[in-house]
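Left out: one protein chain. Kept in place: all the others.
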Amino acid sequence: MNKKKIWQTDNGPGLDPLIEAYTVGDDYKKDQKLLGYDIEASKAHALMLQSVGILNGQELQKLLEALDELHEQWSKGNFKIVQSQEDGHTAIEQHLTNKLGDIGKKLHTGRSRNDQSLVMMRLYLKDNLKQTMELTDKVVEALTKAGKKAGNIPMPGYTHLQKAMPTTVSLWLDSFAAGFADSQKILKATLETIDQNPLGSAAGFGVNVGIDREHTTRTLGFSKTQANSMYCGLSRGLFDLIAVQALMPIMVLAGKFAQDMLLFTTEEFGFFSLPKSFTTGSSIMPHKHNYDLFEIMRGHAHAFGSYTGQLHAISSGMGSGYQRDLQLTKGITLRAFTTAESTLEVILAAARSLEINELRLKSAITQEMLSVTEIDKLVSNGIPFRDAYNQVKLELHKLD
Amino acid sequence: MNKKKIWQTDNGPGLDPLIEAYTVGDDYKKDQKLLGYDIEASKAHALMLQSVGILNGQELQKLLEALDELHEQWSKGNFKIVQSQEDGHTAIEQHLTNKLGDIGKKLHTGRSRNDQSLVMMRLYLKDNLKQTMELTDKVVEALTKAGKKAGNIPMPGYTHLQKAMPTTVSLWLDSFAAGFADSQKILKATLETIDQNPLGSAAGFGVNVGIDREHTTRTLGFSKTQANSMYCGLSRGLFDLIAVQALMPIMVLAGKFAQDMLLFTTEEFGFFSLPKSFTTGSSIMPHKHNYDLFEIMRGHAHAFGSYTGQLHAISSGMGSGYQRDLQLTKGITLRAFTTAESTLEVILAAARSLEINELRLKSAITQEMLSVTEIDKLVSNGIPFRDAYNQVKLELHKLD
Amino acid sequence: MNKKKIWQTDNGPGLDPLIEAYTVGDDYKKDQKLLGYDIEASKAHALMLQSVGILNGQELQKLLEALDELHEQWSKGNFKIVQSQEDGHTAIEQHLTNKLGDIGKKLHTGRSRNDQSLVMMRLYLKDNLKQTMELTDKVVEALTKAGKKAGNIPMPGYTHLQKAMPTTVSLWLDSFAAGFADSQKILKATLETIDQNPLGSAAGFGVNVGIDREHTTRTLGFSKTQANSMYCGLSRGLFDLIAVQALMPIMVLAGKFAQDMLLFTTEEFGFFSLPKSFTTGSSIMPHKHNYDLFEIMRGHAHAFGSYTGQLHAISSGMGSGYQRDLQLTKGITLRAFTTAESTLEVILAAARSLEINELRLKSAITQEMLSVTEIDKLVSNGIPFRDAYNQVKLELHKLD
Partner (left out) sequence: MNKKKIWQTDNGPGLDPLIEAYTVGDDYKKDQKLLGYDIEASKAHALMLQSVGILNGQELQKLLEALDELHEQWSKGNFKIVQSQEDGHTAIEQHLTNKLGDIGKKLHTGRSRNDQSLVMMRLYLKDNLKQTMELTDKVVEALTKAGKKAGNIPMPGYTHLQKAMPTTVSLWLDSFAAGFADSQKILKATLETIDQNPLGSAAGFGVNVGIDREHTTRTLGFSKTQANSMYCGLSRGLFDLIAVQALMPIMVLAGKFAQDMLLFTTEEFGFFSLPKSFTTGSSIMPHKHNYDLFEIMRGHAHAFGSYTGQLHAISSGMGSGYQRDLQLTKGITLRAFTTAESTLEVILAAARSLEINELRLKSAITQEMLSVTEIDKLVSNGIPFRDAYNQVKLELHKLD
C-alpha cells in the first residue's frame, strides 16, 4: 500500500531518512490521537465541495461513507498512521485514494494541509476547553459542598507558615472554590476568541477555485469564519498558546491546594487525611502512607509554566507565514490539556473524600493567635490602632 | 524622622542589616512608583472608617488633606520611601503619624499591609489593562489604515521562508490587525475577573472591628467586593499572572511583526522601509541604517515568556496564606506592562510611517508562484486535484 | 502473573484506579526505555550482596543468569512493564520472584526504589553525555572541513541583518565550530560532577544491613561513591538539570545555525543550498522545496529552554527528602537528550552536504561594505578615527 509523502511524485527525489525522522518526529503519533477531528472536518469539506459543484452527489456519498468507515476503524484502534506518511492528513488522502481512486484524489481540492491541521486543532481546542469548564464546575461544586459539610470547624490561619489568626476549614475550602469559579471567565473568553473556522485558508493565501467557507463554518458549528487567510496562519501556535494559558489559573490553584494538603496531612500538622486507597507505600518502609497524588499535582503545577513557555517560544520565534516549527506546538498542547483535565479529576476525588480531623484543628488554635482581637478591644476603647498594637506587643515580649 | 519598620516597638530587637537588605530588596523602589494607588486606596479606607464611626469627621478631614498633600508631594518627586521603611505602606503611616500624631496611628485600623498592597496592585492592573486596550485599539486602526492605503499592491506570500503564492500588502497588514483585535477579548475578560476589591481582607482572615467592605468597593469603583478574605490572599500573584498572560498575544504578534519587518527591510528583500529617524547607526560603519527598533521588539517578545514564567513559578511555588515570595511578583508585573505598552506605541509609530516599495514587491512575484493557479485550471477541467498537482509538478521538474 | 504494586500486601488496601493512573502517569513507559540500565545496576547489586554474604554463590549465579536473560528479552522487545506495576524496578523484582522464588525476594535487600532509580538515571546520563560529546566532536570536524573546502570564498558580514563588512564563508563556518568545541568543556565538567554512585543510599538514609557501597562503585565504573545518603536524594533532579543545561550551548548554536541557513537559503539571499533529498514539499504547491529541517531545528532550539525550565521548576519546588514530583524529571531528561543528539546528527549531515553558491556570494559584496576600509585609510594618514568616520559618513550621505 502507498504510504509515501503526499507531495512526492513517483519519480521525484526521495527524502533522506535522517531528515524524515527528524522533521516528522513523533508528530504522526499526535495525529493518531487527533484523527477523529480531521475526519470530521474532512466530511464538512466534502459536503462543501459538493455544494459548489466540485464533487457530484455520488462522489460525496462515497466519500462520506468511506470517512465514516475510517472513523470507526480508527476509533477501534485499527487504523495506524506511519512515519513515512508524515501526518494524518496524508494518511486520510491515501486511504481514500486507495479505496475510491479518483474520488479520493479530489478531496484535497480547495484546501492545504495547513488549514486542515488548523481546523483539526481548532475542533480539539473547542472540545477540550468545554470539557475543562465542565470539570471546573464540578470542582467548584465539590469544594463548596465540602466547605458546607465542615460547618464551623475552626482552623489556624497561617501567614509565612507561622500561625496568624483563626479561620475556618470552610473559608479555606471556599477560597479555592472562588478561585476555580473565577477561572471560568477567561476560559469562556478564550473559547469565544478561538471559535473561528480556518478551513479554506489553504496555505495561508486562499485558493482560486470557488469554495464556500461559510458552508464549512456552519457544518462544523463555528461561530464565525476566520476571514483573513493570512491571519489563519498567524493564529497557529498563538491560539494554542492562549488556550493553554487559560488553564494556568487552574494549575496554579491546584499547585497551592496540593501544597496545603501536603503540609496539613503531615503527622506534625495532622489536620486532614484521605482514605488509604488514595495513598501509596514504600518498597522498603512498610509503615508508610504517602500522599504522592499531591506531589505529582505539585510537580505538574510547577512544570506547567513550561507548556506556555514552549508555545510562546516557538510562536514568537518566527515571522508570519507557515513554518514547520509550529508542528511542535501540537504535542505540547495535547500534554497540557491532558495534565489539566486529569488534575481537575484528582482534585474532585480528593474534595469528595476529604477527612477532617476536628480535634487536631481545634487544639491548634493557640492563645497568641488572638492578639489582633486584643488590639481590636483596645481600639474599641478609643486607643489609636498603632498604640494598641505596640501595647499588646510589649505584653507578649514579657512572655517570651 | 522615624523611618523604622512598622512592626518594631521602640525597645524591640533590630533587624539584621543583611536580612533587611535581602528581604526588602528593591521593593521599596517599586512602591515609589505605585504610591499614588496606595494613597488613593488609603483615602477610600479613611472615608469608610469614618462611615462606621472609627474616625470622626474632623479626623477624616485631616487625613484626607494630608493624603492629598502627600500625593502632590510624591507626584512632584519630593517624597522618597527608604529601605529601612520596607515599603510604601509604612512610609505613608509614618508620614501621617509624624504629621497628625494619634490620627495617623488610627488609619491602619481594619486593614493590614497585605490587603493594602493587594488593593494598590489591583488599581494598578485595572488602569494598565485599560490603557493597553486603548493602545491596542489604536494599533488595530493604524494597521487597517495602512492596509487600505496599500490598496492592491501585491506581495509574495511565503511559507517556510520560500516563495509560496501571491498575496497583498493589505492582507498581510490586516492579518496583524485581526490578531490585535482578537487580543481585546481576553484583555476584557481579564479586567472583569480581577475587578474585585480586596481591601478589608487584612492579613487574609478579616478583622474583628466592624468595617464596611462595600463602602470602599463603591468609592474605588470596583465592580464587586472580593468577599472571601482567604481568596484575597490566594489571588495575589495569581491575578498578576493572568493580567500579564493577557499581554502575551500582543507580544507574540509584536515579535512576529518585528521579524517580518526585519526580513522585509533587508537589502535583499527590500519590500518596506521606515524614515531615517527610525533607524540607528554604527560606531564604526558609517553606511549603516539599522532597524534596531524591531530587534529590541523581538528581544522583548522572546523574553516576555519569562515574565509569566516568573509569576507562575513564584505563585505556584507556595501554598495559600501570605508568604513573602509574593513580594517579588510586583516588579515583574510592572516590567511586563511597561514593556507591552511601549511596544504597542512603537508598532503604532511604525504602522503610521510604513514606506512601501511597490516596485520591489511587484517584481518579487515570480512565475513559479502561480503553480496553484495552473492546478486550479486543470481541476476546473475535471482532472482530480492530486493528478493535476502531479502533472504540474512533473512539468516543473523538467525546468529544474 | 503478579503485576501489583511492590508495597502492597495480599490483603492490603488497593490503590484507587484514578490515583494510580495519575501518579504513575507514563512513567512506566520511560522505564521501559531505561530498563537496560536498571538490569545492569541490579547485577552489580547482586554481586555486592554476595560479596557481603547476603546471597550465596548459587543464588548469585541464578540471579545473574535471570537478569541476563531478562536483558535479552527486553532488548528484543519481549518484556513489557505494565501500569499496575508502577515502574521498572517492581517489574524486575516480580519477574525474578516469579522465576526464582525466594531468591528473587532477596535482591531488594539493602536498596530502595529510590537509589535504584537514581543509579539507573546516573548510568543513562553518563552514557548520553559521552555520546553527545562524540557527536559534538564530529560536528566540529565537519564544520571545520567544510570551512577549509570553502577556502577564500567571500561572504557579506551582517549586523542587524543589514550588510556590514565583508567576511568569508570559512570564517562563518569556523565560528560555529569554535562554539561547538567550547561546549565540550562544560559537558566534560558535568560528566565529572555526576559521576558518583548513589546505589546503597536506599531511601536517602542508608540501610542497617552491612552493604559495601565501594563494591558497586567499582563494578559499575563510577569514579566515586556518593557518600552522603541524603545528598543522593538531594541530587535527584538537580543532576538531571545540570546535565540538560550542558546541552543548552549546543542547542543555542543549533538554533542560530538554523536561522542563518533559513535566511541564506531563501531565493532572495541564495548563498547556500542542500541536496533536494534534504528538502520537503507542499501538498498543494508543486514548486516548493522547503528547508523544514532547519525550522524543526529552530523550533527545538526555542523550546529547549523549557526542558531546563521544567527540571528547575520541579527540583527547586520542594525541600530535601524524596518527593514524587521528581518522577516527572525522567521524561523531560530523556526528551532533552534525544532532541540534542538528533539535532547534532542533522547538523552533521547538513555540514557534510552544504552547497555553496560562490557567484551569489561574490556579487553580494557591495561597495558600501568597504566604508571601514575607507576610514582605515584616512586613519593611516593620521586623521583621528572619529573625524575619519564623520568624513566618510558625509560622503555617503551625498549619495543617498
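Each chain gets a letter, A, B and C, in the order it is written, and its residues are counted from 1.
Here is the rule we use: a contact is a pair of C-beta atoms (placed from the backbone, for glycine too) under 8 Å apart; a residue touches a chain by one contact, two chains touch by 3 or more.
Just so we're clear, the structure is a prediction, and the values are computed from it rather than from any experiment.
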| item | value |
| --- | --- |
| Option touching the unshown chain, where C:Leu253, C:Met285 or C:Ala364 are the choices | C:Leu253 |
| Listed residues A:Lys224, A:Lys288 or A:Arg352, member touching the removed chain | A:Lys288 |
| Touching residue (missing chain; options C:Gly25, C:Gly88 or C:Gly179) | C:Gly179 |
| Identified contact with the non-displayed chain, of B:Met133, B:Ile284, B:Leu334 or B:Leu378 | B:Ile284 |
| Missing-chain contacts mapped onto chain A | 159-165, 262-263, 265-269, 282, 284-292, 295, 309, 313, 316-317, 366, 368-369, 371-372, 375, 389-390, 392-393, 396 |
| Hidden partner chain, residues of chain B it touches | 5-8, 12-16, 18-19, 21-23, 25, 89-90, 108, 111-113, 202-203, 207, 275-278, 280-286, 288, 290, 292-293, 295-300, 302-303, 305-307, 309-310, 313-314, 317-318, 323-328, 332, 342-343, 345-346, 349 |
| Hidden partner interface residues of chain C, rising order | 7, 9, 12, 54, 93, 97, 102-109, 114, 157-161, 164-167, 171-172, 174-176, 178-179, 182, 185-186, 188-190, 192-193, 203-205, 207-209, 227-231, 233-235, 237-238, 241-242, 245, 248-249, 251-253, 255-257, 259-260, 263, 301-302, 304-306, 308-309, 312-313, 315-324, 372-373, 376, 379-380, 384-387, 389-390, 393-394, 397 |
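Keep in mind that, in the parts below, only the chains that are shown with their structure count from here on.
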| item | value |
| --- | --- |
| Chain closest to the middle [Cα centroid of all protein chains] | A |
| Reference chain B; chain at largest CA-centroid distance | C |
| Whole-Å gap between the CA centroids of chain B and chain C | 35 |
| Geometric centre distance via CA averages, chain B-chain A, whole Å | 24 |
| Residues of chain C whose C-beta touches two or more other chains | 282-286, 288, 290, 292, 295, 309, 313, 317 |
